[in-house]
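Every protein chain except one is present and positioned as in the full complex.
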Amino acid sequence: MKSALSTLAGAALAIGLIVGPTLAADDGIVVYNAQHESLAKEWAEGFTKETGIKVTLRNGGDSDFSNQIVAEGAASPADVFLTENSPAMALVEASGLFAPVDADTLAQVPQEYQPTTGKWVGVAARSTVFAYNKTKLNADQLPKSLLDLADPSWKGRWAASPSGADFQAIVSALLELKGEAATADWLKVMKENFTAYKGNGTVMKAVNAGEIEGGVIYHYYYFGDQAKTGENSKNVEMHYFKNQDPGAFVSISGGGVLASSKHPKEAQAFLKWVTGKGGQNVLKTGTSYEYAVGKGAESNPKLVPLADLQAPKVDPAKLNSKKVTDLMTAAGLL
Amino acid sequence: MAFVDDDRLHFRPRLRFLRPLPPAGNDTASGLMLPAADLARPGLPAARSARLRSSSWILLAAVLVSLFALLPLAFIVWVAVQTGWETVATLVFRPRVGELLVNTLLLVVLAVPISIVLSVALAWLTERSDLPGARLWAWLSVAPLAIPAFVHSYAWITLVPGLHGLWAGVLVSVIAYFPFLYLPVAAALRRLDPALEDTAAALGLGPWRVFTRVVLPQLRLAICGGSLLVGLHLLAEYGLYVFIRFDTFTTAIVDQFQSTFNGPAANMLAAVLVTCCFVLLGLEVLVRGEERYARVGSGAARQQQRTRLGRATLPCLALPVITTLLALGVPFITIGRWLIAGGADVWRLDEIGLALGQTLFLALAGALLATVAAMPMAWISIRAPGPLQRILEGCNYIVGSLPGVVVALALVTITVRIALPLYQTLFTILVAYALMFLPRALISLRASIAQAPVELERAAASLGRPPLKALWSTTIRLSAPGAAAGMALVALGIMNELTATQMLAPNGTRTLAMAFWSYSGEIDYASAAPYAFIMVAMSLPLTWLLYVQSKRMAGR
Partner (left out) sequence: MSFLEITDVHKHYGPVAALAGVDLSVTSGSRTAIVGPSGCGKTTLLRLIAGFEAPDRGRIVLDGEVLANGGAAVPAHRRGIGVVAQDGALFPHLSIADNIGFGMARGEDKRTERIVELAYIVGLDKAILRRRPHELSGGQQQRVALARAMAMKPRLMLLDEPFSALDTGLRASMRKAVAELLETAGITTILVTHDQAEALSFASQVAVMRDGLFSQVGTPRELYLQPKDRMIAEFLGDAIILPAKIADGFASSPLGRIAVDTKERRDVARIMLRPEQVLLKRTSREGMSGTPEMLFGEVTESEFAGSMCTIAVRLLNSPDPPDAAAIGNTPLILRKPGMDAPVVGEIVRLTVSGKAHVFA
């Protein structure tokens, strides 16, 4: 026991020498990744394999990263920022922290999947859906619009994950489409009507188990689970709102290079690769089941084609995440 | 244990200063000694100042550590001031905060008493009855600590998918945290002087009345300390309640953090949570009172007798069996089930190996830092106790009782605004760990320093060692076992830490807990299982240490 302290200290030192470097990689680029870890990992690995440039991923969420980057300002260690939704990109852009995306990269993505400013670019897309339990709901009992879920008849019957950036992006679309007053009212009723879960996957799992009839989530959770065991989605059916409804919102996942990046060339190359053939092909063949947005890039054939979703037109640069969290905090959802 | 009796977050009267021998009259050498070898009575002013002078560097170190520990608190006050009263009021006095307050309150009010009853019953059965396999049950009553609270929750949600809400929260909380009460209560039961119970019986009290009128009142300190610890953990826990969809302040703070980073709303929730912690701390001080329950009188307490259960043995056996089934059976069966379902595919060895290595590194480095930081404080609290020392120690304990999410939030803001180069560095995360787990290291260290007589330090000094070297070659050497035990406990805490790690860890970090959380967040319970398994497997030996330590502290 006498030497236990020194043994422990020695062990700590030894492990430190082995592991320490992995904790503080300073070669290659740092990507603040709010996308699904598995997708970003595939991108990073593909990119590194092709270019030899090392990528260090820091995983987190849209909102905490965007706020963090703003807080970090010019000293941010990040080179690239990847999100699941647009509002986070808009926040960073509003603070003037993005470098313009290379023209070659922008050219790889259609206009509708990038902001007019060209400060960042769409890298993938996802559609809002109403996932429901088919043993509990028939197709004719489904809500026609996202706004219908505020109806008293839906009280206690639907779920969402309000703390997630996904749902907050949907709310930001609602805000952009219907205005602040209508959004605030809807959120207030939502607080009474819905059941909160943490994470869209958990919402789907609950729907599948029949704990709740339906939930507002994104489309790919269903396909991802189906591709695995289907254990959490075998009773789940997807309802697309379509008709330019706020509930048919297609959220653009963005990628941008930070103005403060110390490796701008490598960072731009990464973004180019992600929006190019290699990166977009990962979306088609991988397990993410998100929509590909590159010109000529195909999404996974299992998905309902992006063009058929009748999504409302929203300028991604205008989505206001700060206002959304304020409204949701005021409504008691956060 | 017991970091438990013994890992309790208390300020209580310390061991008295060990009085050295008065100087020998004919010892001419004593007149020539160095100041550090001062053999005069400590009561004399000159001697006191000499001692303090020689130890002033230690005091300085302790003050620095304590001031550092106060950063998170100072930060919350600062944010509140900066935010302005109006905004603070709108952010604090709103229905959502009320909701969270009610949830948190109900959770504490329900889970703590249930834990007390369960722990006292188990402790009595394992320590004072002839329950078959008492030693095994005693260890099994500590073992649930090896399972991180969020793994308990993960297990239950697998077993009962719809489990949610208050009662689910109470159930899983009790199962995950009752050992924090069991340890001190069992240790206190072991220490009780059986003569008191004999006397009460001789005075005509039946067994049950002896228990309620003599035994139970003497367990008050242990119950208070353990309850406080359980209560603080309930306030700080995140993962457990996310799984079963029960919102507390901590989950709400993380939600806010994820939505707005370090916005004022998150910080104000943190302020309310800190207030809750203070209320708990104050409540405990109030209930504990200024009682003294130590043995009155001298002489060795005789060996305690164990009560014969007789025909009640089987029903009594049901309690530890059911508790073990719920607290250990459910997690092990669930993890086993997912491991089988996942097969070889979920053992992504490169990924798991990296996470394991990083976790071990963080745990050991954090434990080392916490122990080193605790050393001056521990030394002072034994060797030079006084009002200043009590204040300093109080700082450390208060910060140690703050939820990880609050400490992390504070460090995020401080580093981002003031010391950006330190943001998300190894340094910051280790500092966070040290702040959070300093009390664990402090308690173990203090106990072992108390057993290293000051005379040795003086003897070393009289043999010509300068103060620092004298300290190193005697007290620090002798307190090594205590330091090692403290380090193990800190490491255990770090290994299972989730919120602060997620918020502060350097880029590229992925600890076992983070990996587990990320997989279970994607409902990939099978992939999460190996991580849960490794965390439990690594923690089990540490809880064994805890168990042994609590036995030793009770003098057995």
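Chains here go by letter, A and B, matching the order in which they are written, and residues are numbered from 1 within each.
Here is the rule we go by: a contact is a pair of C-beta atoms (placed from the backbone, for glycine too) under 8 Å apart; a residue touches a chain by one contact, two chains touch by 3 or more.
Here the structure is a predicted model, which means the values were calculated and not measured.
Enquirer: Specify the shown partners of the omitted chain in the complete complex.
Expert: The undisplayed chain, in the complete complex, is in contact with B.
Enquirer: Check each of B:Leu203, B:Ala312, B:Leu325 or B:Ala537 against the chain that is not shown and name the one that touches it.
Expert: B:Leu203
Enquirer: Which residue among B:Val214, B:Ala470 or B:Ala488 touches the omitted chain?
Expert: In the complete complex, the chain left out is touched by residue B:Val214.
Enquirer: Touching the absent chain in the whole complex: find that residue among B:Ala134, B:Leu166, B:Ala195 or B:Val372.
Expert: With B:Ala134, B:Leu166, B:Ala195 or B:Val372 as choices, the missing chain is touched by B:Ala195.
Enquirer: Can you list where subunit B touches the absent chain?
Expert: Counting only subunit B, the missing chain is touched by 193, 195-196, 198-207, 210, 213-214, 217-218, 220, 291-299, 305.
Definition applied: only the chains that are shown with their structure count from here on.
Enquirer: So how far apart, in whole Å, are subunit A and subunit B when each is placed at the average of its C-alpha atoms?
Expert: Here the centre of subunit B sits 37 Å away from the centre of subunit A.
Enquirer: Within their complex, state which residues of subunit B touch subunit A.
Expert: Within the complex, subunit B touches subunit A at residues 91, 94-96, 99, 161-162, 242, 245, 247, 251-252, 254-263, 265, 354, 357-358, 360-361, 364-365, 367-368, 416-417, 420-421, 423-426, 477, 480-481, 483-484, 487, 502, 506-510, 518, 521-524.
Enquirer: Note which residues of subunit A are touching subunit B in the complex, please.
Expert: Result: residues 1-6, 8-9, 11-12, 15-16, 18-20, 22-25, 30, 36-37, 56-61, 63-64, 66-68, 70-72, 75, 77, 162-165, 168, 195-199, 201-202, 204-206, 209, 211, 225, 228, 232, 322, 325, 328-330, 332-334 of subunit A touch subunit B.
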